[in-house]
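Left out: one protein chain. Kept in place: all the others.
This part shows chain A:
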Amino acid sequence: MQLTNRSKQVSNKQMTFAERIYLPAIATGLGITIKHFFQKKVTIQYPEVKQFLGPVFRGRHVLKRDEQGRERCTACGLCAVACPAEAISMVAAEREKGEEKLYREEKYAAVYEINMLRCIFCGLCEEACPKQAIYLRHDEFVPVFTERDQVVWGKDLLAENMNNRYLRKAWTKEEAHEQDLKGVEAEPRTQL
């Protein structure tokens, strides 16, 4: 019974003399390996050279501010609810008079903490946020931590630095391609 038309006739023919003495096959193999010897290497020297991982890669978190430098977060708690790993916790507070320069809305997060050991970098907080306050940066990782007190990140680490704002240049692969964001972002090698 034939199930597909992809079946192949197996050949059981005797090996020819050239095949039996191995040597021509070995020479062909040696030719292939020496060709690869001189080929361009695919290695990316990671800590010195960083690859562009895509416009929407989910790296470390950032709490965005608006153009005037006010925090966008209103401590609604939707990100904490959306978070499947329960990594986010916050304490809400009411904006006092005179703090209009600091916080955009009447309510703000006095404490906003993300446990980086719990976070799975799924990006659901980013999707849940109605105020476009939290994003996962596409260009930075959470650095390796070695101490317990480095694990929980507070607002001091998460809030956006206005001197070095995080701007996402593209939102899709096509946009990134149009702006020629693809390819390796080379940095000078600082030490051997």
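Everything below uses one rule, namely that contacts are C-beta pairs under 8 Å (C-beta built on N, C-alpha and C of every residue); 3 or more make two chains touch, one makes a residue touch a chain; residues count from 1.
Assume contacts and distances are computed from a predicted model.
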| item | value |
| --- | --- |
| Missing subunit (named according to UniProt) among the choices "Thiolase", "NADH-quinone oxidoreductase subunit H", "Cytochrome bd-type quinol oxidase, subunit 1" or "ABC transporter permease" | "NADH-quinone oxidoreductase subunit H" |
| Contact partner of the left-out chain, one of A:26, A:110 or A:151 | A:26 |
| Residue of A:42, A:144 or A:167 in touch with the missing chain, whole complex considered | A:42 |
| Touching residues on chain A - with respect to the absent chain | 23, 26, 29-30, 32-34, 36-37, 39-43, 45, 192 |
